[in-house]
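One protein chain omitted, others in place.
Order of writing sets the labels: A, B and C. Residues in every chain begin at 1.
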């Protein structure tokens, strides 16, 4: 059954496979009147590719975005916006040997069962990290809409494997530094250690995971439609569409399970005549509604399942146990590439809820 | 905008407030032909109330379920099923003093902004833990449908505050023991320590949080509609509708972020001619699809925000800082009550996806 | 699969069976701040029952409305609103003989197949005209919201069987007269002939159909979300949820198929500095969007299938042809009762689209 759309007011539908013609996204519900050029989307896409070849896979060619509908004279029209990037440099022969041998940690096995063996397995098909290009393309539009309300999203790498970010950084440092480092960590010293950790894993034919933290500033109070379309629930669902995500928590998150109520509760205070909290263990969400404090979430990524070491699997055709050694280009860690994807995912949910709550009108007359 | 429905094939809509007439749930899309009596639902509801008055709040009266539609001669008809329990023993005067003073850690403040002050604030209104009765009532039906496919859901308390479950338990022990202990922990020794931890917090006028783990057995391979209606994404969204949840992860979850690919990947093997994995770090979900292995998730609950200690807040009417001491009956820990709620939440998502994937037919002829 | 909800921003879910406990409706997405009492809903419900016993069936007792959630201190809270009326005076024995013999023109046969024989067949169950009580209850709220924007809906009976309304009536006459006559026709002379036609049919043990016209005044320009959530498409879908409806057209409708473009096109002109059309063959909808002119639709109702004459059918149990004579109380014509139902149906769609297009805010501060 259909499951490739998300969002109710600002709805996106993703399509395309890793080694098919293109990766695409269709955005329905974007207000009319927003200036938009393909260059802006391409700039956002370029954030996926750290300028450090040692830590990402080799597909290096710049993606060119096609805007096929919904934009007229470089301004959104209110009609559905179709965005695609063509897939180039595709080497599908890499995947021939794994057609019948599911890679441990990948979706190969359940996907084959789910789609009766008709799924495009090349490069992981629909399940490839390449598919996150769709989220970033749509996210570029979402971020531009958030800009109009002065809302800013800052994601960054907090841990890579066992290397944790050491320094406590300011919003300003995150803003300035995260995309300067190949691993997208705003603490420059920790960044170096993280980079090393990825290179080490790569050199072993292995891989590492990590945690991304995402902070959203200037969000209005009361966003969300609980009990089911809660802000945290909708963000969590969107985040799980990113390959390799295994967990999401908000504010103190799993840590709050260990705190006493007196430690975890964020006390209220006045600041510039506005109600704020003096701590933010809630991560800016209470009862599924935004509290006005920064929205903070952490996202756990597992280590890339594609590793160069020998693994055991089962040949689905012969139904015999066998071994597998994955070749071809693969990221030893998906976390750096995922930082702008997490930002985009959060932006998409926020815009949906901002439109639902009338913070963004149908027609952006003011932005003409 | 409407946000109180969830599920596409098996859709539930919750309604009712803590101190209103009733808590209710409407189930649309239940197959016809399922035997159903209110007694079965009441039995499931009774799992919320541990037989240990020291660790839960005082509302002790048994809930009586009304089935108002969709059931004829004790069998589901295929029409929407309306289930309600009346609210009794309501003491709303408890809440008068907090009408204008938002309780730290509660949704009082954002809810007042979101609904313009018209929300029913008594007892937390829509945001009360009482609302989870809706999830359990609908979950009873979902569990009965899962029974037909031999699918079993086992949730249990894994940690309370700093007390972690020590013993590794078998599925059989979880099945047998979890509801025997007041804290719903199948390791009876740890259970005692957890209970003590809750009573200590209560005695201090404080509260504690905890972590619930949930295991689902006998799930078919390939359930889920990625990329957005992924099985993990849909479960996560549902789980965040439970009050006090701050995080969700699957399998090794946040821990997997620290592992190497070679450690985290679950190798494939044959067992009774079926493809299985020899470990289950993925928690039974790969690429948003079920792998056939047990689905395992952990849910982090923050400590109950209602505590008896003095806290600082802001009077929303006078816009002055003030202090607040919450009186009335409150659970010092929501985790024990939440165990059947987590089970129900997972059951509801699974049934939705089982219907979507044709594992459950429109008409249950066989169960007559 | 779930199919009992409609609307995206202002969503209603109907439940209940003709001879079950109650008929109910759940409204999700109603703005907070709207004053609402059960008396207002009961008044709207009373419009279903003309003060003329000869033309409607005998169930005469006044329906009492229960508001179970979503309203606090007689004002909507923004939470889901549950409304029910209990079913009384139910004589289910009337239906025993038709349990296995599907009534011609009724849904008995396809419903039995669809729900595997588990459906509540008594009184038509979910398919009874009684179910329109749900539409009127929700419609009362919708109409109150439209009132805030000065939008008015006027439905009336245009034909009963072969009797057509003769006089051309003004909006003022429709407003004043339609509910004065038992058949809900604002042309008092035609109303008498229509009434006679219904009584004649009843006396023969037969039934008649008719056409209802519905006019909506003061609608803003540009309402609708084409191409699929067009205003006419959404209204049409809602209208087909009313039992016995067999057709819907807008403006000149089927007649426009016979006109030339030069005759059918509505020319634009200025009136009080606003753009209007000098005719309204489009019925106020162009390209799925409201044009600002009155929205006009016609709805065709078939004659009540329950007639007292002998009919042929098939016994579904024995699979033999047989005959059937329906006894019990039945309306000889559903059209008079359906007039407020059509009004409610249109109101529900308009409110959904008004919220979607930001004409109705989340919080009705002004209506306090």
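Definition applied: contacts are C-beta pairs under 8 Å (C-beta built on N, C-alpha and C of every residue); 3 or more make two chains touch, one makes a residue touch a chain.
Small disclaimer: the values here were computed from a predicted structure and weren't measured.
In terms of the touch definition stated at the top, the absent chain reaches A, B, C within the entire complex.
Remark: the omitted chain is touched by one listed residue; of C:282, C:344 or C:362 this is C:282. Contact with the chain that does not appear here is found for just one residue of B:149, B:199, B:309 or B:357, B:357.
By the touch criterion stated above, the residues of chain C touching the omitted chain are 1-6, 8-9, 14, 102, 104-107, 109-111, 113-115, 126-127, 131, 159, 161-162, 201, 204, 206-211, 221-230, 232-234, 236-241, 243, 245-254, 256-270, 273, 275, 277-278, 281-283, 286-292, 298, 300-307, 309, 311-314, 316, 319-321, 356-357.
The omitted chain makes contact with chain A at the following residues, 1-5, 7-11, 13-17, 20-22, 24, 26, 28-29, 32-33, 66, 68-70, 72, 75-82, 84, 114-116, 118-120, 125-126, 355, 362-365.
Hidden from this view is one chain, which touches chain B at 8-9, 356-358, 361-362.
One rule holds in what follows: only the chains that are shown with their structure count from here on.
Annotation: 39 Å between the Cα-based centres of chain B and chain C. Distance from the chain A centre to the chain C centre is 46 Å, each centre being the mean of its Cα atoms.
Along chain B, residues 1-5, 8-9, 14, 114-115, 126 each make contact with two or more other chains.
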